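For this depiction, one protein chain was excluded, whereas all remaining protein chains were kept in their positions.
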Amino acid sequence: MLLLPCPHCGPRDAAEFGYVGERVARPDPNAATPQHWRSYLYLRRNPAGWTDELWLHRAGCGRYLAISRNTVTGECRSTPGEAG
Amino acid sequence: MMRLEPQPGEVIDRGRPLTFTWNGRTYPAYAGDTIASALAAAGERVFSRSLKYHRPRGLLTADAHDPGCILQVGDEPNVPGAARRVSDGMAVAAQGAWPSLRFDVKALNRLAGPVLSTGFYYKTFIRPRRLWPLYERVLRRFSPGGRVPAAPPDGRYEHRYVHPDVLVTGGGPAGMAAALAAADLGARVLLIDDQPELGGHLRWGGPDDLAALTELRGAVAEAGNIEVLADSVVTGRYEGGLVAAVQRLHGSGSLTERLVKARPAQLIVAPGLIERPYVVAGNDLPGVMLSTAVRRLIKLYAVKPGDRAVVFTANDDGLAAAADLERAGVDVRRIVDAREGGGIIRVRGRGGVRAVECADGRVVRCDLFVTAVGWTAPTALVTMAGGRAAYQAGAARFVPAELPEGVLVTGGLAGDGTLDELVAHGRATGQDAALRATGASGGGAPISSLEPAAHPQLFAGRTDGVVDFAEDVSSKDLKAAVAEGYDSIELVKRYTTATMGATQGKLEAVNAIAVVAAATGRSIAETGTTTARPPYIPISLGALAGRNYQPVRRSPMHDWHVEHGAAPLVAGQWIRPDHYGDPAAEVRNVRQHVGIVDVTPLGKFELRGPDVPDLLELLYVNRWRKLAVGQVRYGAMCTDDGVVLDDGVSGRLGEQRYLLTATSSGATGIGEWIERWLQTEHPDWRVHMIPMTDAYASINVAGPRSRELMERLVSGIDMSNEAFPYMRVRLGTVAGVPDCVVWRIGFTGELSYELHVPSGHGLTVWQALLSTGADLGVRPFGVEAQRILRLEKGHLIVGQDTDGLTQGFSAGLDWAIKMDKDDFIGKPELAWQRVRDSHLMLVGLQPVDRRTVPPEGCQIVEDGGRIVGRVTSSRFSPTLERAIGLGFVAPHLSEPGTVVTVVLPDGGRVPAKITPQLAHVDPEGTRLRV
Partner (left out) sequence: MSELTITDCTDWTKVLVRAAPSSALAAALGTPYGRATRAADGALVVGTAPDGWLLLAPDAPAVSIVQRVATQAGPEFASIVDVTHGRALVRLSGTASRGVLAKVCAVDLADAAAPAGAAIRTLVAGITAMIVRDDEPGELSFLIESDRSYGEYLMDVLLDAGS
């Protein structure tokens, strides 16, 4: 099981977390074209390597956390101050 | 009798004789005996039949990996009989040999050779397809598995989390030394060994070995911070350094097995070496054993493995085994030393070894053939952890080539050496691990080198023999696979099933690689090895499940529901009252008198702060900014793809205090959803969300007489229709309980009030409602009646009448969606959905035949079969005494009065009429507002 580095709680089992997904910025809803909006909704990079993700530490501090994860090696790093 | 005089290091306790049964007959044993050692002591030599050819099999390794000794113990199948200790009265039986071990009709398969040739699973049983059921039945009979008990086994399993700094797997001399050295430096150490007692190969060594063993064991026992798990096996290493081990507790205490989970800072892998069998004709006959097997039998269990032996060796361990055999009184007829050019052509015999045919032409009669042809280093844990194994030709074995972070190796896995060298290496490794684990200094301690000793590469003879004993795959099968074009070791593995049995390559992988290498003309290094995956040993489902705790949520009125005969409804983790016997009567009582329903699982969130209106405007598709204190409003939420997420009513309790409710099933998710928008998009907003689902017991009081009932119990609130109209909220005291939230809403379509009562007083208020309103006809109703009532009223349930594709305008939320708001979640997609104007519509449905209730999920079709919609909810309405429903239809069918065709599960078709609105009962809403 993945061990995720929580900046508030320290390393914890992934079972304590909820996976939100790759971090994608929400476009301006009043200016976005359908193409732009749908790439926000559906298109993900899904790289082999480092990817920036959002996780919820559901059974811990309750914070949404920015975590960089290497999909090849399984390494995880917290990206402090970037939960947005 | 093959039992020897007492041996110096024997693990049996002759003072504690036991008896057990083997295939119905009673046998003696001593405490400490394995099933196999006790049977061998009684002269038994055959323990199973092989998987495909049903050849008789005896002891090969005499340890947990022994493929020929997998047995049924009582109700427990697939027990490694050469590892499981005998307990008094144990009932042991052979598996997969029918009708008996001695006379196995399935052994006739040997005559049906071609049927069971290489890849037989893929070739033989494919055509004709109609015969597959027959094949399946026959194959079942031939499978080697044991008997699964019909009733749940009474074993007890649990999990345990441990937190060692250093975990040492393998309790031989190097492992013990590593544990001691790490503990000396203050590390918390967990030492795991697969045997019931520590010691590894020292246990079957000479007097010096036994003396060293006593000393090391004593030191481990005295060390304060070493925990020893004996009879335990590390089954795998996973992401994040998670190590899982199975601890076997059969016969000790109430537990059967325990799954131990650890994330040690450092893992020291010290499993020792596994001896390899030799591939030659007849190598699976009972009486063919490894040198370590005969030494275990003699030294640990005082069992004489045979009477006349031939020893084939390529190392000094074979010579030591020959010496042990002679000391045990076995007539060692010949020692064939491969280092001196000796070789073996085949082992002869039927049902057991009768003679060995040597390369020089001599045939030696014997009943025991012992081989010592080399060692396999179990690199599985190292490679599972991300390390690499590389073949070292000079030592004739794969060795760890790259160690991942946090993993160290010692003992035989690292290399060979004298006892002193092994202990020194273990000690240095333990120190290194402790220093790394505790961060005591920058680097670890230096570790002396331990090199694998030179060893001849000796894997297979000139004749074909068994390579994988568990899967019954011979070198001939492997060569046939190569001849058919399967030249990669990974493909050969999958095609022949070699290394895919219970031994998982521990005994046979290197021999298989060697045979494939020779057949393809490549080197062993070029051929490479297969991937090791967890679990390292077979593991019971019970151990994986543990105590299997399933979280359950109960409302404060739960026990009352149970006592009053409520049928339980499991809804997520909640247990809810589905009904109290007759849901239709419960519906009628609400429509005619008054009913109360426990809706505690309803999601409740208190929102506080000056920016709450901004949050509500964002979350909901409708407008909230003008909600006054004391008002409640229905709201619907969408996700950013415009799909309906949740709905509920929310109210303003104070200037900066709101109570938001969400559906019961959505409660947890909506709390997280709100936090996500607050934390990631609007951290500047001053809003606190406080989950209150569990803080309030929630009761809906519904029916024409609900006001009368409430007036009797409420103080501090004017309940009149003028003072407390529909869609308003009041705070007050109910049945003497202060701080209750009361809002007037109408999910059921009747005049109704929803009470949110501090949980600790939930039962008090519930009972007060029932006793106070007895003369008004108050009765409890359950979830089923509530669902009928809401369907009669045409209220949708998110997740029932919507799915993951239902956008806001499809759900009939046109009236609520306010496109002129600056922003709300889902706004762009809803704007585009409205422009497209071609979506399915949620409509009310009434089957023309009043009695036919089409089950939920039935398709709506036109033109004979094209699907144009579906039924999302349907019930028989006790109020209208007819079938009613909600469903989706294509826009051209959504006009009221249209008759659509519903397909029933049996294929029958019934007409149903689209109703003018979703509500079937009181569409004008007059009953709500009285």
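The first chain written gets the first letter, and so on, giving A and B; residue counts start at 1 in each chain.
The rule is simple: a residue touches a chain if its C-beta (ideal position, glycine included) is under 8 Å from a C-beta of that chain, and two chains touch if they have at least 3 such contacts.
Values in this document were obtained by computation on a predicted structure and should not be read as measured data.
From the set B:Val162, B:Val364, B:Val861 or B:Ala890, the residue in touch with the chain omitted from the display is B:Val162, counting the whole complex. Check B:Pro758, B:Gly777, B:Gly799 or B:Pro923 against the missing chain and you find that the one touching it is B:Pro758.
Only one residue from B:Arg554, B:Arg676 or B:His839 touches the chain missing from this view: B:Arg554. Where chain B meets the missing chain, the touching residues are 158-163, 188, 261, 547, 549-555, 558, 574, 600-601, 606, 608-610, 686, 688, 690-696, 739, 758-761.
Taking the complete complex into account, residues 8-9, 12-13, 15-16, 58-63 of chain A touch the chain not shown.
Keep in mind that, in the parts below, only the chains that are shown with their structure count from here on.
Put simply, the C-alpha centre of chain A and that of chain B have 26 angstrom between them.
Of all the residues in chain B, the ones that touch chain A in their complex are 238-242, 263, 386, 640-641, 672, 675-676, 679-681, 683, 822-823, 827-829, 832. Of all the residues in chain A, the ones that touch chain B in their complex are 1-3, 11, 13-14, 18, 20, 26, 29-30, 32, 34, 37, 40-41, 54, 56, 58, 62-64, 73-74, 83-84.
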